[in-house]
Every structure is written in structure tokens, then in C-alpha cells.
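Not every chain of the complex is shown here; the ones you see sit where they belong.
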């Protein structure tokens, strides 16, 4: 089995705050990330699929096809968006990097049909990233 | 003369739109950057100073001192902020990267007293950055 990874980029704004908490509780837990006027990041997203190379193409999956799926399912939904306000699937969810990566898995998984989805990695800054391997991991 | 450069980071949200224009004009010029719910970036800022190394220290300027100035004058003002709403000096200014870099020069210049401020570089994404060398350049 060989693992193939493709990277795409997007940037967005978000705010971390729990509406059931006081402002003080939000400040204590989320610090500057709770700023009510939003802040944002450049995100790198890496999708890894795994499988056996097809003898006719040498590919596990055509990387251009994977790029198209990532652009349509991730970039078009999140790029230059406000994760709290502009993304229906994130309504009512704290848009932490952890929760966003799980939602990205749900968007991508149905479209990986000729090999297996292995991992989604979401890089928030050069110092912080999260990885998700699906429900069964 | 030797040039010394120090990097710091911050992230913020902004929106590019001209209030004197129609929504269509804003969309045509600014595209996704005009999204009314904001978007954001991780920014890297590089400050370059120049001078002769001091024989007692070997330094043009103590890099820890430069870091302190950058944290106080740039990071505390812009980090996790909305450039359109949270930054008094940018009120009424289109917060393009070009205009932000010129404002950063104004904040930094008065504090570089033992050598010369040479350049401010502001990196918006891995594909776009701006540089400013002051009025006389």
C-alpha cells in the first residue's frame, strides 16, 4: 500500500467563544481567540489517501482528480469565509481547528471511492496543526 | 554597514471594500476579499535595521531589544485583531497589505534610535508579500 498526500490552501476568519459562558469564562479559556471582531488564519490542508498503484497509470489516485475534489469540497466552502457565520455545516459548532478537521473529513470521504481516505491534516499556523484519521482510528 | 532582520508573527481579520463604491464594484475589484463577514491571515513581519556593529557588543542593535519593540508596536496592536474595526490608526484606511506595512513603519520608526530603520516586509501568504523602505525610497 502506498500513501498519497495533496495540499491545498485557504484562509478564513473565526472566533472561539462558547455562548453558554460569560465573557470572563470565554476570555479565560479562549484568550485573544475570543475577540468579538474576529481574527483569521492562512490554513494548509493535507489530504492523504492510500491504496495500491493502478498498473495502467502508476497512480493510487490521480492527484489532479484529488486536487479537484479538495478545491470543490474544502476551498470553495471555506476560503475567504467566516467559519462561524458563512458555513452551514459549522453552525452551532465551536469552529476550533479540531472541529473543522472533522467536518472536512465528512466532506471529503464520500468522494474517495477508488482508494481509501487515510488522514486529513489541517495546519493553522507554523506552530499548530491537527490530524484526523476518521471514526475508527 | 550591516543589515539585521528580525521576524515576528501575528494574525488578524480584515475586509477589503471601498464604501464609496457599489457592491458590484467592490466584488469586481476585491473579489472574495470583500466578503462582508471578514477573512483573515497569518502574517509574518520582518523589520530590517542597518548600521555599524558596536565594538563592545558586536551588535548593530540588540536583537532582543528589536523583538521587544516589534512585539509592543506591532504584535500587541494587530494580533488577533480586526484591522478594519480594532485598530485606531487604520480607521478610514483600506487595510490592504500595502497600507498596513506603511502604518507599521510609522509605529516602528520612532523607536529605532541607535541605528537606521531600513525596511519593513509584511508577508500575507506564502505567495504574496510587500516591502516598504520609508518615504525617501
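Order of writing sets the labels: A and B. Residues in every chain begin at 1.
In the analysis below, contacts are C-beta pairs under 8 Å (C-beta built on N, C-alpha and C of every residue); 3 or more make two chains touch, one makes a residue touch a chain.
All of these numbers come straight from a predicted model, not from anything done at the bench.
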- Note on the structure: Here 2 chains sit in place, yet the whole complex recorded in the file consists of a number of copies equal to 6
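Here is the rule we go by: only the chains that are shown with their structure count from here on.
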- Item | Mean-CA-position distance for subunit B and subunit A (Å) | 28
- Item | Footprint of subunit B on subunit A - complex, ascending | 9, 11-14, 32-33, 35, 37-42, 79-82, 85-86, 125-126
